[in-house]
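Notes for the one structure printed next.
All protein chains but one are shown at their positions in the complex.
A and B label the chains in the order they appear, each numbered from 1.
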Amino acid sequence: MSETGATTPAVDITVPTRPSMHLGSRFLKALCWAAGFVTIGVLLLIIAYILVNGLPEFFSRDEQGTLHFKASLFALKYNSRNLSMLPAILNTLTMTALSLLISVPLGVGGGIYLAEYAKPGSKLVKIIRVTAETLAGIPSIIYALFGMLVFVVTLKMGISMLSGALTLGTMTLPLILRQTEESLLSVPMSYREGSYGLGAGKLRTTVRIVLPVAMPGILAAVLLSIGRISGETAALIFTSGTGTGIAGINDSGRTLAVHLFKLQEEGRAVGASFAVAVVLLIIVVLMNALSSFIAKRLTKKG
Amino acid sequence: MKLRSFTALLLILTMALGLTALAADFDAKQVITVVSREEGSGTRGAFVELTGVLAKDDSGEEKDNTYSEAIISNGTNLVLTTVADNQAAIGYASLSSVLHNDTVKALKVEGIEASTENILNGTYKIARPFNVVTNGELTDELAKDFMAYVMSKEGQAIVTEDGLVSSANDQTPSYEAANKSGSLTVGGSTSVAPVMELLAEGYMELNPEAKIEVQSTGSSAGVTGALDGTYDIGMASRTLKDSETEKGALATVIGTDGIAIVTNLANPVEDITVEQVRQVFTGEVTTWEALNK
Partner (left out) sequence: MRGLFLASACVCIFAVGVICYFLFANGLPFFAKYSAWDFITGTEWAPLRGIYGILPMIVGSFLVTFGALLLGAPIGVLTAILMARFASSRVVRVMKPAVALLAGIPSVVYGFFGLKLLVPFTRNMLGGNGLSMFVASILLAIMILPTIIQTSEAAINAVPNSYYEGSLAMGATHESSVFRAIVPAAKSGIVSGIVLGIGRAIGETTAILMVAGNQARMPTGILAGVRTLTVNVLLEMGYAADVHRESLIATGVVLFIIVMAINFIFSFINRRRVVQ
């Protein structure tokens, strides 16, 4: 080994030569397939169950027996008879936009600093990394407590979309920060050097040359954040509340996830909750499709 | 090929799962599944007091002796869903919600049916006030006007229609809309929330510029929220505690609601005594057949 200069891997690997080892591995492989089936099976079960129970909720039959689409489920104004989910959908969009408005600029800016401007071994970088890791690991119920104590009560923002957005913004910040830094770091130095060689300054290089290449990774983190935001319940119930109308920044408003939670917990119609579950599923599918679409387009460009 | 056979297997599995949920005959030997509410629930607070589950222990302190194995469901409808899905379950919930729900049945208490008439004539004793809680006297114009609507003839008509007992009589004033505007946050009891939502809707129809939001978080949350300003108006489905009135909480009764003892539709039990209720909810009696002895 020392003659060729190759290094030994710091890992203990056994090169299998005995037949018994092969048999064991064959068995494990079968287990792998079984595990794969279970995973896919569970997914299909969940989706099938929700669709089978939820899709009929979108339709009603009249006296002649013809099927009508329940447009009331998407009425602009919610009331306890139509149980419309449109305000909840709009609120989800508002909440997502507001939260991203907070976490994306801060996360991308911070990531740029860590990757491009900071000295690699500096103490500040270490502290920022540790705090980002910490933030990422905090359970959502603690964010709920934090959001309620800080934004709702102490800063007197009350139960509002703003309190909710600030809380969720803080929750998604570490994700975007870390991903931006990683994506930027994975851009080869040659890109930067080429740009410097042509006379461009650091800022222009970073923004015009490096950032676009790192975009797929950053967008992946943004989409992941959107997923977290649209799925969050506990943190939002205590910060943006359960208002049933279309909410402005200072109003209380429920997102789709909160709407589902409240419907099946306190509403008098469980059928409507299945309908909301269907919509949530559709949104997840769309987001995932969008994410892989963007990833493909951007890697093609680059 | 693999996918097809797998999908077939999955469909069979799902059908099997669905079938197991079908009801079998009611088995009296079953252990009673006791369903209770979280500690901050006004319904629970009222219930344990009225049935004797809340009792003084040896040191003279009041103790809630709810069965430690009781399932904690945080919300009226969660209680109803749990009881509706489980043959051996028993729970307690706001009567006005139960009247709108035909997936569970309300037991008679000592021969008296759970109905608004029986609450009014005093024979059905398990009842509690629906309170609106404020931090002292209301000062906000919109809040005062909304309260006037709630206590008016029109408001109380909504209250009665929803299944509550109203204290309105011929002297109750009619409401005159004054086109108020602004926004209010009303929060608290999950039992009061449904009727409050109806009241809010009615009010907003008469005052299109006003915006009233109802949050259902629990009675004690309603009182806390009213006191610390999170809610403009709080809702509680029980009487206020001394510690709460000392802090300045003021309660106004908007109606009286019964607490129904609910069981699964397949359960043959129709009638229960208050003492039996206490025994079940403290865990002294644990099977359905032991109840009848």
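Everything that follows uses one rule, which is that contacts are C-beta pairs under 8 Å (C-beta built on N, C-alpha and C of every residue); 3 or more make two chains touch, one makes a residue touch a chain.
Bear in mind the structure is a predicted one, so any value in this text is a computation, not a measurement.
**Q** Return the single residue from A:L100, A:I128, A:V213 or A:A247 that touches the missing chain.
**A** Checking the options A:L100, A:I128, A:V213 or A:A247, the one contacting the hidden chain is A:I128.
**Q** Of the listed residues A:S84, A:S99, A:S230 or A:T244, which contacts the missing chain in the full complex?
**A** Selected residue, touching the omitted chain: A:S230.
**Q** Which residue from B:T134, B:Q156, B:S191 or B:T217 sits in contact with the chain not drawn here?
**A** From the options B:T134, B:Q156, B:S191 or B:T217, the contact with the absent chain belongs to B:T217.
**Q** Taking the full complex into account, what residues of chain B touch the chain not shown?
**A** 17, 20-21, 33, 38-40, 61, 63-64, 68-74, 78, 81-82, 85-86, 88-89, 217-225
**Q** Just checking the interface: what residues of chain A touch the absent partner chain?
**A** Residues of chain A in touch with the missing chain: 9-17, 21-22, 24-26, 28-29, 31-36, 38-40, 42-43, 45-47, 49-50, 53, 105-114, 116-118, 124, 127-128, 131-135, 137-142, 144-146, 148-150, 170, 173-174, 177, 203, 227, 230-234, 238, 257, 260-261, 264, 273, 277, 280-281, 284-285, 287-289, 291-292.
Definition applied: only the chains that are shown with their structure count from here on.
**Q** Distance from the CA centroid of chain A to that of chain B, rounded to the nearest Å?
**A** Centres of chain A and chain B (C-alpha means) sit 36 Å apart.
**Q** Hey, which residues of chain A end up touching chain B in the complex?
**A** 37, 40-41, 44-45, 48-49, 79-80, 152-153, 156, 158-159, 237, 241-245, 251-252, 262, 264-268, 270
**Q** Quick one: which bits of chain B touch chain A in the complex? Just the residue numbers, please.
**A** Residues in contact with chain A: 6-7, 10-11, 13-14, 74-78, 81, 97, 100-101, 183, 185, 187, 190, 193-194, 197-198, 201, 211, 213-217, 228-230.
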